[in-house]
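Only one protein chain is missing; all other protein chains are in place.
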Amino acid sequence: MSGEFHDGVVKALSNEALRGHLRRAMDSLIEKRLAVFPDSDELESLRHRCMGIRANALSKLPDLLVHLEARCEEQGIRVHWAETTAEANSIVLEILRSHRVERLVKGKSMVSEEMGLNHALEAEGIECLESDLGEFIIQLAGETPSHIVMPALHKSKQEIAELFHEKFPDIPYSDDVDELTAVARGILREKFMQADAGLSGVNFLVAETGTLCLVENEGNGRMSTTVPPLHIAVTGIEKVVERLTDVPPLLSLLTRSATGQPITTYFNMINGPRQPGEKDGPQEVHLVLLDNGRSRIFADEELQATLRCIRCGACINHCPVYTRLGGHAYGTVYPGPIGSILEPQKEGLERLGELAEASTLCGACGEVCPVRIPIPKLLNRLRWEGVRHDGSGETAGQGKRRKQSQALAWKGWSTLASHPALYRTAVKSASRFRRLLPQQLGPWTHVRKAPEIAEKPLRELAEEEGFSHE
Amino acid sequence: MRLLQREGLRVIFPRNQTCCGQPAYNGGYRDEARRVAAAQLDLFPQSYPIVVPSGSCAGMMKHHYPDLFAGTPWQVQANDVADRVWELTGFLTEVLDLQLKDLGEPVRVAMHTSCSARREMGVANAAEALLGQLQGVELVEQDHKSECCGFGGTFAVKQPEISAAMVGDKTESLRRTGAELVTSQDCGCLMNIGGAFEKQGDGPKTCHIAELLWERTRER
Partner (left out) sequence: MSDARSHILQRLRAVGRAEESELARPVASHPWSREEKLQRFTECMSAVRADVHLTNEREWCNDLQQILMTKGARNLVYAPATPHGQILQSGLSSGDIELIPYDQEIEQWKSRLFDETDASITSCHGAIAETGSLILWPDETEPRLLSLVPPVHCVLLQADQIYSTFAEAVENQGWAEDIPTNALLISGPSKSADIAQVLAYGVHGPKSLVVLVLR
């Protein structure tokens, strides 16, 4: 990973156009969010409430999942469980095969990205079409989402215009957003009509009522879950909440935190397949519940907070590191701060532990998180997990980032700094011999001058001025 | 220290203080951080407030000591120390209600509030309130004011490219204000921002807020 992430960083930073584009996009998202939270007391009490709702749900997670399953089955939604993404893919594949599905149309789903579902299905000869406009664009470009809410955020209007022109040469070139949107509308409406099945993610699952809630603006989610005769929803086991009354506050905080909208155009609550007498809606609805490391995260009391996430992306929008890099440099499904706590836990610290180090711990993410996940604290915790060697704890890849040289250096430092006399001697020598110290300090001095060491340590000055020191 | 003393406080500078332990803590080396932090706990036996002239050290002592020492024999002592920690500008405004008389020449100043001071210690406006009292100081505001400067301790070493991009943008924003002086309550940010300005050649001078307040208000 180390080399991979570093390459991604260097590539992203050298793309001037991308950096300008990202900065403007993030500035505008930050501004929009701010505008819909004019009352900071209301915001804080809502955050507190939503944190409580999610924490409550996690505290009862196994029971809520069982209850949800029972309610769903009562209403005719078939529930499936998958421990791994491979298992989830084969469940989906089996359902599709039993219905002889050739064409699948997809609403936006980050869990399906996590599963690598498109590749898995295409390998089996099933056409998998992304219908969210942003996802459609990146699928055309053969890329992955660079943001969990706005997947094509990294692309400029001109890039998209050129892409459309290349892929649909019959349609005249245009970089007008309305025209580009109309092109996509035309193509995708045909696909909704023809699709044998629709696949979506889920924003919230309600245990009490067995409800699948979907949040969207475009209507592709509704199309995918209503027009084809078969609907499959895939989601993580952590998405469940206890009651229907938990949904309004979460929805309000989700849309406002994500895009600064008071609400999205559509909020779609699904409670079952087409009932006798109904004229539309899928004949069958399936729900696939994916674990993929979540139950392991669940086992740690502190790290469990990771699972409170409602995927609004506010932490990403406010992250100074993401703003410099964009999503692709991370090389993971979920980028930005949430990705940097979630991905190393899912994939193991050995491979992705570096992400927890790629943060200044500035706290901007934790400050905006609608469910108050203490992201900086969890990043710090994962750094510890990466180098601790006591063999306790649940985190995958624990201790795998420990390097002997580094451990020794910290050990030496701690000896020095826990023995005041020794420390004073060291500081004093640094002052006396400061002219002899190197002026080039590795990468630090590529863009900065080396810090100058004072002629006299502060302690000596304080003593000279007669400050008491007992 | 001179500033506090002038306000009638008795200032104690424990000579055995070394480091709060933050570098190791943020590097993931908690045992080493605890060892160093534990050596600081005995230095503040009396119930006096502990004033820290750096947001991130204050944040470490106030918010992370309780976690670091939880379940250890130092727990009670660590919580007691944490309760008494103040970041300097917060202490000057909230406890001392410091009134300042500016004796210096007119100067344009930009303030960079460190992330720890802003978000951990919750003193985002304290330094500006103090600077606002100085008649000769024209306080200018940089764009993306609340954004991190890119220091982040070991981050600057482990992710030098990202850190460089961030400090590059930060110095650019500060430069655009036309400020002659950039100040902050955090030595880490100042080392980062100041070091970058020096490398770039020209640019505002940097100095710690304590030094600025003292230099502009002291009778000569």
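Couple of notes before you dig in:
Residue numbering begins at 1 within each chain, and the chains themselves are lettered A and B in the order written.
FYI, a residue touches a chain if its C-beta (ideal position, glycine included) is under 8 Å from a C-beta of that chain, and two chains touch if they have at least 3 such contacts.
The structure presented is a predicted model; accordingly, all values stated were derived computationally and were not measured.
Partner chains of the missing chain, restricted to those shown and counted over the full complex, are A. Listed residues A:I30, A:L117, A:A197 or A:V227: the one in touch with the omitted chain is A:V227. Annotation: of A:L43, A:L61 or A:V387, A:L61 touches the absent chain (contact as defined above). Per the touch definition above, the residue from A:C72, A:L104 or A:I160 contacting the chain not shown is A:I160. Summary of contacts with the chain left out: across A:T245, A:T425 or A:S468, the touching residue is A:T245.
Although one chain is not drawn, the whole complex shows that of A:T209, A:T415 or A:T445 it is A:T209 that touches it. Seen from subunit A, the chain kept out of the figure touches residues 25, 28, 49, 52-53, 55-56, 59-62, 65-66, 75, 80-83, 87, 91, 131-134, 137, 150-153, 155-157, 160, 177-178, 180-182, 184-185, 188-189, 192-193, 208-209, 211, 217-220, 222-223, 226-227, 229, 237, 243-245, 247-249, 251-252, 259, 262-275, 277-281, 289, 291, 295-296, 298-299.
What we mean here is this: only the chains that are shown with their structure count from here on.
Subunit A and subunit B have Cα centroids lying 32 Å from one another. Looking at the complex, you find that subunit B touches subunit A at residues 1-2, 5, 10-19, 21, 23-33, 35-36, 38-39, 67, 115-116, 118-120, 144, 146-148, 150-168, 191-192, 195-196, 198-199. Residue ranges of subunit A in contact with subunit B, taken from their complex: 6, 9-10, 13, 19, 27, 320-321, 324-325, 357-364, 366-367, 377, 380, 383-388, 401, 406-407, 410-411, 413-414, 416-420, 423-424, 442-451, 458-459, 462-463, 465, 467-470.
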